[in-house]
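Shown here: the complex without one of its protein chains, the others still in place.
Up next is subunit A:
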Amino acid sequence: MSMIDLRDPSTFPSRRVEAWKYTDLHRVLRETPPPSPAVEIVFGGPFVALGGEEIAFANGRAVGADAFVASGEQTLRLRFVSAATGTGHSASVRIAVKPGARLTLLESHEGAGAGYVANYRIDLDVPAGAEVTRVVMVDEPADAISIAVAHVKTAPGSVYRQTTIASGARLQRQETHLAHGGEATAVTLDGLYALSGARHTDLTSVVRHNGLNGVTSQLTKGVVRDTARGVFQGKIVVERGADGTDARMGHHALILGERAEVDAKPELEIYADDVQCAHGNTIGNLDESALFYMQSRGIPADEARALLTQAFLFEVVDRIAHEGAREVVRSWLTARL
């Protein structure tokens, strides 16, 4: 669970809370939703073809194990399945990784039903010598509310890669808090959103560099159409003494609807001087001259637009280190563009 407790409406933040400035939970949720019923789900999910172990939560209830310890080379499909209408559920899960293990964590937020509220917390420890690739795919109904908060700890000498792909909901937030161990730890924290209708998604991350020579690379890209709203809040903190930190953050969005909205808050908080930190943020429309060029070559305007949008987003997909996951995401995204 996040700081939000579905049983206690006083924990539902409004936009007056700085960290929730662009995602006003209080506006869409004022009271505790009735608890979601128990449901049966089938084994599978979007990553089923990639094999591995499965841990699933159906309407917040663990189907089997509710924790996992990875050793050696493993693939884990972590599924959060919601099949509810107008009800709410919460779940939390802890994933541990043995030193030297290589884990591919394929996480899916699958939604069926309508107007449900889902609230998840994921704890993940990446020890020295371990390598974790986490791919999160969030695919929910347009009127759902979902919040997922991941707390990730990386030890010195580990590798952590994360890519979150979101298509939005009535209100959807994927939050990552990462304690960066420094020394020879490489972190990649990517995000991608493609929104249409009145969907809202919020990708929030806080990366805290505590050790020496930590490296963080962040790239988030998004496309919003119609009256959708994309929110990106990225914060990189370099604590006193975390010298040699190299952190880069990029957020780039395309607004393809006259009434769509993108809000970005890329933040740097730096207390060490021997650092290289940068962030870039661009928001705009498709390049008119590129569109014109493609049309002059005989490609219809709509197709040209789709191609350019796809090329724009695929930069993030191409960075997914796991080939199988990359292909799943690619075809999922292509179907939506």
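The rule is simple: a residue touches a chain if its C-beta (ideal position, glycine included) is under 8 Å from a C-beta of that chain, and two chains touch if they have at least 3 such contacts; residues count from 1.
Please note the rule applied: contacts and distances are computed from a predicted model.
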Omitted chain (choose from "Heme chaperone HemW", "Fe-S cluster assembly protein SufB", "ABC transporter permease" or "Peptidase M16 inactive domain protein") - UniProt protein name: "Fe-S cluster assembly protein SufB"
Option from A:25, A:256 or A:317 whose C-beta touches the chain left out: A:256
Hidden-chain contact residue, picked from the options A:63, A:128 or A:272: A:272
Positions on subunit A where the hidden chain makes contact: 18, 240-241, 253, 255-285
